[in-house]
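Pasting in a structure now, in structure tokens, and then I'll have a few things to ask.
Missing here is one protein chain; the remaining ones are kept as they sit in the complex.
After this line comes subunit A, so read on.
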Amino acid sequence: MPDSFLFGAILQALINGVISGTILAVPAIGFSAIFAVLNYPNFAIGALASVGAYGGLVANTVFGLPLEVSLLAAFATAAVAGIVVEWVAVRPLNQAGALMMAIASLAAAIVLENVIRFFWGNGLRGYDLPMLRDVQFGAIRVGPQQVKNFGISIAAMVALWAFLALTPLGRAMRAVADNADLARLRGVDPVRIAAVAVALGAGLAGMGGMLIGLDTSIDPLTGPRLVLSIFAAAVLGGLGSIPGAVVGALVIGMAEELTVLLIAPSYRSVVGFVVILAVLTVRPAGLFGARA
């Protein structure tokens, strides 16, 4: 392989990685937000991403809504499903510990996946998107929809930052994540904040599911296929750390694209496992995490 060709291919993979990592950051932030406030890993996040993707599909293809509005529908559908999962499957087990809650979330994921199958089957489905030609910069090609998805992901993160930093509810959520006992002593209702965190986390997962589906197509396993990457991104950044989830997702996104290029596409899913093993061995608290 000539050097310039390899350089171009690596640059293309890195750009693809930044775009897919930024999109992956959206559900990874959701996963971390739920962990930060409720102290358990919600493995239903993948299934919730699928629920969001199908919620957006209905809004877009049945009701004919534009993609931006359909993304809000994806957020809302997954947020509602996330609250139902939390109240029905997870919360009744909160005295049993984080492991039991994580297992309950896995069970809920299987239920959600099959509810989607019941209504839409296993087949691939696509959004109502205009066909657009890729934009080319020298040897680098980028799809206009990819750029749009990248921009939407950045906008979602900015909106989340504004919510967490500038609103009393967002501040209370960060306070609960930092010191739940003191937050309660200052009059914060932990049940309300938990509901907000779950709605926000699940909503972001749903939005992420649709953003990923916009690039290709969706099926009931669109979200569950992401769980390993989401979990690896959150572990790498430090469980519960939102900036950590963003950095972790970017690293995972780029590492996956480079693996596809330099090793083989079938090794893509190995990246998540390798990252989790490496982080747990070298720095269990992750890059930005305070807790090991």
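We take it that contacts are C-beta pairs under 8 Å (C-beta built on N, C-alpha and C of every residue); 3 or more make two chains touch, one makes a residue touch a chain; residues count from 1.
We adopt the following convention: contacts and distances are computed from a predicted model.
S.K.: Pick from "Amino acid/amide ABC transporter ATP-binding protein 2 (HAAT family)", "Adenine DNA glycosylase", "Acyl-CoA dehydrogenase" or "Ubiquinone biosynthesis protein UbiU" the UniProt protein name of the chain that isn't shown here.
M.R.: "Amino acid/amide ABC transporter ATP-binding protein 2 (HAAT family)"
S.K.: For a quick check of understanding: of A:Leu24, A:Leu160 or A:Ala183, which residue touches the chain that isn't displayed?
M.R.: A:Ala183
S.K.: Taking the full complex into account, find the residue in A:Val58, A:Ala102, A:Val115 or A:Ala175 that is in contact with the omitted chain.
M.R.: A:Ala175
S.K.: On subunit A, what residues meet the omitted chain?
M.R.: That gives, for subunit A, the contact residues 168, 171-172, 174-175, 177-179, 181-189.
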